[in-house]
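Only one protein chain is missing from this complex, and each of the others stays in its spot.
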Amino acid sequence: MDRDNKLEHRCLLLENREVVPGWHLLELQAPDLVHASPGQFVQLRVGRLTDPLLRRPVSIHYAEPEKGRIRLLFRVAGRGTALVSGFKAGDNVDLLGPLGRGFPCLDEEEPAIFVAGGIGLAPLFFAAAQRSRVSLPFEFFLGGKSGSLLPPEGYFQAHGIKPRLVTDDGSRGGSGPVTALLEEYLETNKAPLRIHACGPGPMLAGVVELARSAGAAVHVSLESRMACGVGACLGCVYPFRSGDQVEYRRVCREGPVFNGEEVLFES
Amino acid sequence: MDRDNKLEHRCLLLENREVVPGWHLLELQAPDLVHASPGQFVQLRVGRLTDPLLRRPVSIHYAEPEKGRIRLLFRVAGRGTALVSGFKAGDNVDLLGPLGRGFPCLDEEEPAIFVAGGIGLAPLFFAAAQRSRVSLPFEFFLGGKSGSLLPPEGYFQAHGIKPRLVTDDGSRGGSGPVTALLEEYLETNKAPLRIHACGPGPMLAGVVELARSAGAAVHVSLESRMACGVGACLGCVYPFRSGDQVEYRRVCREGPVFNGEEVLFES
Amino acid sequence: MKAEPQLALELAGIKMNSPLMAASGCYGYGFEYAGWIDLRDWGAIVLQGTTLEPRQGNPPPRLAETPSGMLNAVGLQNPGIDYFLREVRPRLGELGCPVIANIAGESVEQYRELAAILDGVGEICAVEINISCPNVRCGGISFGRDPAVVERLVSAVRRVYRGPVIVKLSLEAGDLAAVGRAAESAGADVLSLINTLKGMVIDTACRRPFLGNVTGGLSGPAIRPVAVRAVWEMAGAVAIPLIGMGGITTLDDALQFILAGATAVAIGTANFLNPHVARDIKTGLRRYLDREGLHHYSELIGAAGSALHRR
Partner (left out) sequence: MKAEPQLALELAGIKMNSPLMAASGCYGYGFEYAGWIDLRDWGAIVLQGTTLEPRQGNPPPRLAETPSGMLNAVGLQNPGIDYFLREVRPRLGELGCPVIANIAGESVEQYRELAAILDGVGEICAVEINISCPNVRCGGISFGRDPAVVERLVSAVRRVYRGPVIVKLSLEAGDLAAVGRAAESAGADVLSLINTLKGMVIDTACRRPFLGNVTGGLSGPAIRPVAVRAVWEMAGAVAIPLIGMGGITTLDDALQFILAGATAVAIGTANFLNPHVARDIKTGLRRYLDREGLHHYSELIGAAGSALHRR
């Protein structure tokens, strides 16, 4: 057993910036975490006392190995993330990680398509930036409620990402669901290609459906409430197809990235 | 029923200053609380979530009606006060008050003697400053562990208080217990006089004993853990002599200041 | 014009302007808060426990803070029923909201006697029988464990008290549903649950129990999940209305109990954190009903329960 790896990291918070209303970007000094792969996550301790009790899972949004820094991008969704939004530069942030398994085959030649719904952007940004760095081809589709609730272009440009946008209210990019962008793309671009998606359940179900029709490989990053984050408590499971049986797999250990075709989405 | 009085107050914190190591002085904008009498206290909410759950009682240390400000002086004693020590200017502090009954007869001519043990200083300072303001005679005896753990002279001077000090280690004033100062004083000064004391239980017991021998009136401010702070939960009681029976009285409602002769100190 | 959503109810005949009640033992006789708080925010106030004889209560310390909760070991300190009738009763009208007495005895006979004394006392609109206090040795909790004893006790009270009888249950019963059904069949009009859970804290510095009484009753948000479950189970076991309580501090908490099957909810510990909790939850509940297009909060009672779960 290899115990050279540290699980818990106390990381200096360098910056906490509200990128768009309700979305915070944390920049952390975390040299032990910079070699995480896109799709992996950390378990962030949100309080010092016992309420709120549990850590919160947050994807690694970007890593800069040269500077020993990582970034987390999160949406204020409840009381845990509300507390984190108040963290200040200079604070120490307690993280477990890197955890889980990330997106597969990011270094392959075949085109990659990233489909992000809202804050589902967080892990896909990292994945796309990685392909961009080594000049591998990809598309980035991003959907959101409204233009002002998605980061500005500059946020992506520096990392070689040019997202195609749609918003529910049409205030930026086209209007409609992000799956429409994928659908359109798949009409003219045929497999082999590899889709990576992150976002709300129904969106992921739609992406998987489209991928299946197009014969494309598809991986999705799932969310669920977690306790341990390392596979020990069996609390974070999601239902999967296994033959004609339902099988519960751990999002934190076997995932959070799964072959989309095996996931049993709620219908 | 008079409901003009507000119970809960959200007060702007103007300053949080560490007066001596582990002792914090909070200066608050609290116009509704400036007419509190010395010995009364507030119930301070220490956290926003439910852990720690209970408010903490803190005496009013000083009030400036002209400026609409009050001060609280507290010692970091555990996790509640540790949280308060991190409050920052600009924060809103949630207080219930003013609560309880303060020191009686502070405006009488007969000399008053204040006997403070450590942070027991907090309410007595207010009482003495009030007498000082109207030029009524008083003595102020203060005992502490060590000189550096008690506020400097300047802290008292501005309010016309010249405390006689003793410390356990003799590093400031004489060495020994603060009750020795009282004992000495009572040898040469005879009743009528009125003693007001606040500090640890054994010290208060000693003060009451000396007062009894000297035939002096004595009032003590007691401490106990509180929940409601208003007399509703019966949680904060202290034992009292009532005939030859033990009777439990509420520190928050009948007190925190009591006639010392009725208190049943643990022996 | 759209009608204001309604919060008023009749709970076994008690007319309440909202389903929010002050929990027994946490609100004294009401007067302690009356100078400051508008008591009309309460649908009813349950007074602190009353016994036949005066009780001095347990030695201090009586309180300990625990994670998201607190222990109390008051031990039913109270001046006894005679003092109550003489000194407290005449002033209860000033409170401006319905008042419920909470009684505790050391034997079935004592409960009966207390109830008989309170029968016809106009200032009191119901009695709550506390058979679940963890802080008294020869009363309280032991009565609430055994369905047969509960049946006997409630019947005795029922025979002498003509107003609404509320039976307050704890979780210590091995079989909660059986105890609830026993109370129901003996003629209880309402069940209230839960009382505090028996707990303790050890003072590690002194190496001895922290509370003067060794153990105390755990209340506050810590016990809420257990309390919601108890209400949910009881709603499936009895047909009489329930008063749910245990750790309610916010509107969401109150809704959980109502959705689980409580007709009214009581608030104890949260008063200590937020003395305006009744006002805040009442305002919140009105806004919530309005937003959700509901006319009366009662549409929410038991709404989280599946038909299957109900008997």
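Which chain is which? They are A, B and C, in the order written, and residues in each are numbered from 1.
Keep this in mind: a residue touches a chain if its C-beta (ideal position, glycine included) is under 8 Å from a C-beta of that chain, and two chains touch if they have at least 3 such contacts.
These numbers were taken from a predicted model, which means no experiment stands behind them.
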_Interface partners of the hidden chain - shown chains only, full complex considered_ = A, B, C
*asked:* Considering the complete complex, identify which of A:6, A:35 or A:212 is in touch with the unshown chain.
replied: A:6
*asked:* Can you tell me which of C:89, C:224 or C:282 touches the chain that was removed from the display?
replied: C:224
*Sole residue of C:116, C:160, C:177 or C:200 that reaches the chain not shown, by the stated touch rule*: C:200
*chain A residues that touch the omitted chain in the full complex*: 1-3, 5-8, 45, 50-55, 96, 224-239, 245-248, 253
*Tell me, which residues in chain C touch the chain that this view leaves out?*
64, 66-69, 71, 145, 172-175, 197-204, 207-209, 214-216, 218, 220-226, 228-229, 232, 247, 252, 255-256, 259-260, 300, 303-304
*For chain B, which residues touch the unseen chain?*
49-51
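By our rule, only the chains that are shown with their structure count from here on.
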_Could you work out how far the Cα centre of chain B sits from that of chain C, in whole Å?_
36
*Rounded to the nearest whole Å, what is the centre-to-centre distance of chain A and chain C, using the mean of the C-alpha atoms as each centre?*
47
_Averaged-CA centre spacing for the pair chain B and chain A, given as whole angstrom_ = 55
_Two or more other chains touching the same residue: where does that happen in chain B?_
50-52
*asked:* Where in chain C do residues touch at least two different other chains?
replied: 67-68, 221
